[in-house]
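For this depiction, one protein chain was excluded, whereas all remaining protein chains were kept in their positions.
So, chain A:
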Amino acid sequence: MTPIMALARFRLAGYVASHRALQPLIALLALLAVLYAGSIPAGQEIGATADSAAMLVPVLAWAARGLLDTEPDEQRSVALSALGPKELVSALLAAFASLLVLASLAEAVLLLRLDASPTLTVLLTGVWLHLLSATAGLALGALTSRPILPSPAVSTIALILGYLSMLVLSMAGARWLTVPVMAWMRDAHHGVLLSGLPLITVQSLLWPAIGLAAYTWLRRTRP
């Protein structure tokens, strides 16, 4: 096992053993209970998938922030002394892995609530959109984590405002200015998501990529 993977495993183990992992899990279960109170009728599968992916972003961001902040600051220094700047890669990998677990759980519940058997297209679209959601959550969680925003209050407000800005900007049609979460839902419900998937993928990955690059740059002076 490489040092990066070993450190990611250590962080995941610490996160799971602490109470922090439960908070976003409970929020996710509550969200799933609301979303899937009724079953999903045939023909609405992709729309429901897009709704799930869009609404998961803040929960996933919270989970990512929770994982990154579980470790005491001095322990992060110890990790930094062992791995150097690769410590950051390990942190992001561990956070992304935890988001994949939550996103898989959401996807599994969605599939269980479908009236019709899911086609391969529905399955792959669901996986793809939830990966985009996890990437957006990872970037937002990382940018609001303790090394970047030390105050818990400021960090929580920034996380909420970050998600709200995604909603507002994408609702206004500014697809290139944010992660277009509203466009995922709108296109899915209008049956045009699949034909425009490559473009919407690029639009959805652009800001998380910029966000993660900013996080990496800021962490140079914020160990």
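Everything that follows uses one rule, which is that a contact is a pair of C-beta atoms (placed from the backbone, for glycine too) under 8 Å apart; a residue touches a chain by one contact, two chains touch by 3 or more; residues count from 1.
FYI, contacts and distances are computed from a predicted model.
**Student:** Match the chain absent from this complex view to the correct UniProt protein name in "ChlI/MoxR AAA lid domain-containing protein", "K+/H+ antiporter subunit F", "Glycine C-acetyltransferase/8-amino-7-oxononanoate synthase" or "ATP-binding cassette domain-containing protein".
**Tutor:** Per the UniProt record, the undisplayed chain of the complex is "ATP-binding cassette domain-containing protein".
**Student:** Using the definition of touch stated at the top, determine which of A:A27, A:L83, A:L197 or A:L212 touches the missing chain.
**Tutor:** Answer from the full complex: A:L83 touches the omitted chain.
**Student:** Determine and list the chain A residues touching the chain excluded from the picture.
**Tutor:** Contact residues on chain A toward the absent chain are 1, 3, 6-7, 9-10, 13-14, 17-18, 71-75, 77-84, 220-221, 223.
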